[in-house]
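Please read through the structure below; I'll follow up with questions.
Every protein chain of the complex appears in place save one, which is left out.
What follows is chain A.
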């Protein structure tokens, strides 16, 4: 386990800022305790200082996971965000997408969101903007990338994709083995 280097921190923040913008400050600087990012086996974990101090007592090969896994660095040092980060992305999300109840299940199975399933979308969403997907009952379902800007969404046909699926909470069951 080690802290992130400057380059790695930069890559990760760039990825996070796509979803939560400047609110990363609120993740880094929390009023209710010191939380930090640590790298272990190419995965980035967001842990409180208390847990971190306890975790240092476990040997590297025996340690599986600490705190919350935000994502992992791939072999080519690109950062990939995992669904386990949703709890921290959802409250700070800048751009949200609400999915109709009929299309909810489709999204939870890993499909993209079509125009026909789109309930609401925040105004001024740019194309390829990172968005958090909610159900109509304001339950965060996952996150994705807006395929069309809000303006375009209004005028496209119902069968076109409006949000590319990136992660959903169905992965907790589907990808149980690979999630730490």
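Details
As a convention for this text, a contact is a pair of C-beta atoms (placed from the backbone, for glycine too) under 8 Å apart; a residue touches a chain by one contact, two chains touch by 3 or more; residues count from 1.
As a working rule, contacts and distances are computed from a predicted model.
Of the candidates "Tubulin--tyrosine ligase-like protein 9", "Alpha-1,3-glucosyltransferase", "POP1-domain-containing protein" or "Ribosome biogenesis regulatory protein", the chain left out of this view carries the UniProt protein name "Ribosome biogenesis regulatory protein". Between the chain not shown and the residues A:6, A:157 or A:176, the one that touches is A:6.
Across A:44, A:69, A:93 or A:133, the single residue that touches the chain missing here is A:93. Counting the whole complex, the residues of chain A in touch with the unshown chain are 1-3, 5-6, 9-10, 13-14, 17, 21-22, 24-25, 28-29, 34, 36, 38, 49, 52-53, 56, 91-96, 122-124, 126-127, 149-152, 154.
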